[in-house]
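Showing chain A:
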Amino acid sequence: MTEIPVWAAILVGLFALIGSLLTFIGCMGLARFDSFYQRIHAPTLGTSFGAIFVLAASIIYFSVSGQRLAVHEVLIVIFVSLTTPVTLMLLARAALYRDRAEGNGNVPAAALGKDTVVKAADDL
Partner candidate 1 sequence: MTPSFLLTFALLLPFGAALVAALLPQNARNAEAWLAGTVAVAGLGIMIYLFPHVAAGGVVRHEIQWIPALGLNLILRIDGFSWLFGMLITGVGFLVVLYARYYMSPKDPVPRFFAFFLAFMGSMLGLVLSGNIIQLVIFWELTSLTSFLLIGYWFHFAQARDGARMALTVTGLGGLGLLIGMLIIGQIVGSYDLDVVLASGDLIRAHPLYLPALLLVLLGALTKSAQFPFHFWLPHAMAAPTPVSAYLHSATMVKAGVFLLVRFWPVMAGTDAWFWIVTSAGMATLIFGAYAAIFQTDLKGLLAYSTISHLGLITTLLGMSTPLATVAAIFHIANHATFKASLFMAAGIIDHETGTRDIRKLSGLFRFMPFTATLAMVASAAMAGVPLLNGFLSKEMFFAEVAERDANPFVNLALPIGATLASMFAVVYSLRFVHGVFFGPKPEGLSKLPHEPPALMRRPIEILVLLCLVVGIIPGVTIAPYLAAAVVSVTGPDTPYYSLSVWHGWNLALAMSGIALVGGVLLYWALYGYLAKGVDGPPLIHQLKGQRIFERIMLIITSKWARRLEARFGTRRLQPQLFLLFVLAVGLPASLLLTRLGGINLTFAGFDPAFALLWAVGIVCAVAAAQQAKFHRLVALVLLGGTGIVTCITFVWFSAPDLAITQLLVEIVTTVLILLGLRWLPKRVEDMRDEAQLLKARLRRYRDLVLAGLAGVGMTVIAYAVMTRQIPSGISKYFLENAYQLGGGTNVVNVMLVDFRAFDTLGEIAVLGIVALTVFSALRRFRPARESIAKPEQQRIQNEFDDRAPERSQGDTVNEYLLIPSVIMTWMFPVIIVLAVHLFLRGHDQPGGGFAAGIVMSIGFILQYMAGGTRWVEDRLRILPVRWIGSGLLLALLVGVAAQVVGYPFMTTAFQYVEIPYIGRVPLASALIFDLGVFSLVVGATVLILIALAHQSVRSPKAARNAVPIKEAEVSSDAPVEIR
Partner candidate 2 sequence: MNTLLDHLVVLPILLPLAAGALMLMFDDRQRVTKAFINVFATALHLVICVMLVVQAANPTDLLAASYPIGNWPVPFGIVLVADRLSAMMVLLASVLGISALVYSLARWHAAGPNFHTLFQFLLMGLNGAFLTGDIFNLFVFFEVMLAASYGLALHGLGLARIKAGLHYVAVNLGASFLFLIGAALIYGVTGTLNMADLASKVATIPELDRGLLEAGAAFLGLAFLLKAGMWPLGFWLPTTYAAASAPVAAVFAIMTKVGVYAVLRLSTLAFGIEAGASAGLGQTVLQIGGMATIAFGAVGVLASQTTARLAGYCVLVSSGTLLAAIGMGNAFVTGGALYYLVISTLAISAFFLIVELLERIRIAGADVLAITLEAYGDDEEDIENDEIGLAIPGALTMLGICFALCVLLLAGLPPLAGFLGKFAIISALFNPHGLTEAAIITPASWWLASLMIFSGFAALVALTRTGISTFWATMSDTPAPVRVIEIAPILLLLGLTVVMTVLAGPVMDYMYVMAENLHSPAIEIGNILATPLVGEVLP
């Protein structure tokens, strides 16, 4: 490990801690929330500022230790914020379909009528 100035170390450590903590809280939410639609919000902590802080820590560390700007971490931020929504959207819509199909009353009905009842894919 290359020696870096203390200010930088503090900054890196702090950012890393905040980022990890946010991610941790997000995952806590994932574990603690009662319904799927609530849980779906939890991981976004990690994918948004959880990731941003950790990656910022990385940028600072490598920029300071390598004496040149290391910003490729930005890519991760960009792509994570671009791709995570895709997963969540697809997943949420699938959950919606399944809940409707099974007649779980807690979800708004589809625009037109109700889907027929089907067995869940959990049984696969």
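Inclusion criterion for the candidates: all candidates are chains of the complex that A comes from, given by their letters.
In this section, a contact is a pair of C-beta atoms (placed from the backbone, for glycine too) under 8 Å apart; a residue touches a chain by one contact, two chains touch by 3 or more; residues count from 1.
As the structure is a prediction and not an experimental result, all values here were calculated from the model.
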item	value
Candidate touching chain A in this complex, from 1 or 2	1
Touching residues (chain side chain A, partner candidate 1) in the complex	79, 82-83, 85-86, 89-90, 93, 97, 101, 110, 112-113, 115-116, 118-119, 121-124
